[in-house]
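Sending over a structure as structure tokens; questions will come in a sec.
With one protein chain held back, the other chains of the complex are shown just where they sit.
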Amino acid sequence: MELANEQLVHMFEQMTRIREFDERAARLMEQARIHGSVHLYCGEEAVGVGVCEALQPDDYITSTHRGHGHLIAKGGDPKRMFAELFAKSNGYNGGKGGSMHIAALDLGMIGANGIVAAGAPIALGVSFASAYREDGRVTVCFFGDGATNEGAFHEAVNMASVLKAPIVFVCENNLYGEWSPIAGTTSVSDIADRATGYGIPGVIVDGMDIMAVHEAASEAIARARRGEGPTLLECKTYRFYDHVGRDFGMLDRDEEEVASWRARDPILLWRKELAERGVLSAAEADAITGRIGQEMEDAIEFAAGSPDPVPEDLYRDVYTETGAAR
Amino acid sequence: MELANEQLVHMFEQMTRIREFDERAARLMEQARIHGSVHLYCGEEAVGVGVCEALQPDDYITSTHRGHGHLIAKGGDPKRMFAELFAKSNGYNGGKGGSMHIAALDLGMIGANGIVAAGAPIALGVSFASAYREDGRVTVCFFGDGATNEGAFHEAVNMASVLKAPIVFVCENNLYGEWSPIAGTTSVSDIADRATGYGIPGVIVDGMDIMAVHEAASEAIARARRGEGPTLLECKTYRFYDHVGRDFGMLDRDEEEVASWRARDPILLWRKELAERGVLSAAEADAITGRIGQEMEDAIEFAAGSPDPVPEDLYRDVYTETGAAR
Amino acid sequence: MSEKNMTVAVAEALDQEMDRDPDVFVAGEDVRVGGPFGTDAGLHQKYGDKRVVNTAISELALTGIGVGAAAVGLRPVIEIMIMDFVCVAMDQIVNQMAKMKYMLGGQPTLPIVLTTHAGIDSSSAAQHSGTLEAWFCHVPGLKVVMPSNAYDAKGLLIASIRDDNPVIFISNKRCLQTSTEVPDVPYEVPLGVADVKREGDDVTIVATGRMVIDALEAAEQLAAEGVSAEVIDPRTLSPLDTDTIIRSVQKTNRAVVAQEAVQFCGLGAEIAATISDQAFDFLDAPVKRVGAPFTPVPFAPVLEDIYLPDTKAILAAVREVIPA
Partner (left out) sequence: MSEKNMTVAVAEALDQEMDRDPDVFVAGEDVRVGGPFGTDAGLHQKYGDKRVVNTAISELALTGIGVGAAAVGLRPVIEIMIMDFVCVAMDQIVNQMAKMKYMLGGQPTLPIVLTTHAGIDSSSAAQHSGTLEAWFCHVPGLKVVMPSNAYDAKGLLIASIRDDNPVIFISNKRCLQTSTEVPDVPYEVPLGVADVKREGDDVTIVATGRMVIDALEAAEQLAAEGVSAEVIDPRTLSPLDTDTIIRSVQKTNRAVVAQEAVQFCGLGAEIAATISDQAFDFLDAPVKRVGAPFTPVPFAPVLEDIYLPDTKAILAAVREVIPA
């Protein structure tokens, strides 16, 4: 399937949006202007964008603790995202969730999650609902390599396969879970090998190559939509920063390893590719990056100046009927 | 490895012991002479015995809710087992565990378990201890096909593989979990396929053929003992009775299916084989069966006449120091 | 209207709600064959695989089906066979189901009912006898319901399914076999409303689940001795109808709280602390508690008998608070 140039550029924009958002989120965290943990998606942009560009607007995704990229890729508004990070009442979660729980149900983004792999059973449930209603929607469940060692992952994939649920399991294999390299915690180096145990296709793709991700995702999504069940799509990628924030404090990663992955920065690769294809010149790309940078500055200003939750908000949203909270 | 005739006969005895034990346990349950649930191992004897005959006395096993066979195979004394089922103070668990928790640590039988798949993390821990101490012991973890859909199974196998723990995972694939056929709950029909996801060998064996089980188990155990890590050994087997007790009440199994498996009764197959090998005549086999039947009757008499726990036993064994219970 | 036991009442409630609302479905292990206690009897025949989802032995996935499906608009009934098994599903129940609405700033509505079977019954031993309502009462975002009879069970379950919040619906195993008159038509017993099962003036017995039956028996015996006991069944444990309890104690000036669960740190502690605080000036005696001792549940019937809180234990507690 040939993509329109417009969409190719849009993919560049979206990746840039994520990068510009997260670089700033990191800075805001360092400056203690925002609170809580911020897990950066920098380096992994091609996965979220490559996959989400293959989805329909009313399809669903579930995310992880590292969720900014997924939300932006699904159409999230940086204003409301920064507002959430600033714990403002007009943030996506009304300031009550923060980075680790950011969600936008109206965009089909069911939520980041603070519990590793917990999105998988939820995604199973969402996709179950689509099958139940025959609404034709597909759910994408994002998760890390580390998450595949949690029981929740295993249970969800098995059950999804049995139910032939319209779901795609997308593993962002960035080679680490927190500060633990994959080899010390995970019995396979290719997470896709785990697909065999669930009788579903396991596909490996270069997660730094947005077109490769997009193609593989499109196929898996089409398969899910046809009612043929889940696919386990493993995207080999890398996070450029530490587990939380940017600091490399606790991270004794090999310098060469870092350098070799950074050389394959998915945004630079795509920029180069677009230039080579004659779709986007360097100047045009710079202009986009500049414009998006400004968009982010505006969003931060918007967020910082937004109203805090009011004290009564503490007691709201515990239950759907008001008044039930003690 | 050629087995001595003595051991071949012993294997017949042990399978017979399990069968005669469980048939009687079922009857006692039906007569309400014993309480609680009794999950029968009838039909699966070749697995427990085939595997345990390949173990050393100081090796370990963990079991399931269907644990009588495992304990007998590991050398359990039917007297103390019946005493436990009769909830007597000289039962293996002092009458405080019953069928579902029966255990004999001095025999290396770490325990039956009422929680599906919960034995797997425990077995991982036991085998970890052997590696830690370099005591050369191997742990066998028994579990059902249904258990392989629990997160606990997945986590334990992955971690055991990473640690190269001296453990063998033995799946008793009897095609059902309670009243649910495997096809409706499990995304693979060969559980051994799941080994791929953990980078360990997955081996399938005819669980009705005790020599096949014994050989495959011996190899897996030797591998574990050599420090080469776990094996997933799947034994295709069948339970002749209902999930609990003998009644087929809730079980709408296909009659032909039942008949075809019953025709491959592991004890009859082995009896035939021993006769063909000239190791054990029909008359000798009958004599053994008769003797073991009597052994069981004696054990039941012993158990039924044994003393009940005393009221103070209720408060014992909550903690290792006495006096801590409130 | 006819005499039905709680098992039948539960199955009837499920059937009628599934019939009424196509968004309601049931998922669980062996629900296809009616569930291990028969509470799903007939459902699979009537509604088929689509709406009676027989799952793998995967309680996290099973509960996740509930959370995810509810988040996008369905009304799942999730069955965890035995209450001790909630241990393998706790994350989806507590960190997801209970907190999701709040963490997401109110975005989702989560009409989920999680049903389970709890309590001591014929030597089920330490992993199949638990009643863990106190854990869930400690978790904001959940409602917790525990009926003591068939009538309440049907009405509470229907109300739970229609409620827009996660509800943990706990059937005590020994209650399942007891019968009351149960209307054939659907009806709701409102959540959050305690029921005065028997009126009395001398002492208030607040009892939950199976203890309600025992408390009523105790009240009967006490009546013969000239002691008039009021028996309150909260029915919904969270949110707890404190008002009804306090009003009663203000009248009787004495209270006993009875639960089948382990006494230490149980719901009974919350009820006793609340009475002791809010009815402080009305109490003529300390609030006494009845509950299981601080041990796992033993297998041996002779020990289980001693372990199990019962009518005798309630009577003993009442005698502690009422001068002879």
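Note that the chains take the letters A, B and C in the order they are written out, and that residue 1 is the start of every chain.
Going forward, contacts are C-beta pairs under 8 Å (C-beta built on N, C-alpha and C of every residue); 3 or more make two chains touch, one makes a residue touch a chain.
Because the structure is a prediction, the values reported are computed rather than measured.
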| note | Contact with the hidden chain, among A:Thr16, A:Ser161, A:Thr186 or A:Thr237, goes to A:Thr186
| said: With the missing chain put back, one of A:Gly98, A:Pro166, A:Pro230 or A:Pro266 would touch it. Which one? | reply: A:Gly98
| said: I'm checking contacts with the chain that's been left out. Which of B:Leu124, B:Met208 or B:Val244 qualifies? | reply: B:Leu124
| remark: In the whole complex, of C:Phe25, C:Tyr102, C:Tyr151 or C:Phe169, the residue touching the missing chain would be C:Tyr102
| remark: Among B:Thr16, B:Asn158, B:Thr237 or B:Thr289, contact with the omitted chain is made only by B:Asn158
| Residues of subunit A (touch criterion as defined above) contacting the omitted chain | 35-37, 87-88, 93, 95-98, 100-101, 113-117, 146-147, 149-152, 177-180, 184-186, 250, 252, 308-309, 311, 313-315, 318, 325-326
| request: Would you write out the residues of subunit C that touch the absent chain, in ascending order? | output: 84, 86-88, 90-91, 93-95, 98-99, 102-103, 125-127, 132, 134-135, 137-141, 238, 240, 261-262, 264-270, 272-274, 276-278, 280, 283, 285-289, 293-296, 298-299
| Sites on subunit B contacted by the missing partner chain, in the whole complex | 60, 62, 91-97, 101, 103-105, 110-111, 113-115, 118, 120-130, 132-133, 151-152, 155-156, 158-159, 162-163, 316-321, 324-326
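In this section, only the chains that are shown with their structure count from here on.
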| note | Most remote chain w.r.t. Subunit B, using mean C-alpha positions, is A
| said: Distance between subunit A and subunit B based on Cα centroids, please, to the nearest Å. | reply: 45
| message | Report the inter-centroid distance (CA atoms only) between subunit A and subunit C in whole Å. | response | 40
| query | What residues in subunit C touch two or more of the other chains? | reply | 55-56, 58-61
| query | subunit A: which residues touch two or more other chains? | reply | 151-152, 155, 158-159, 162
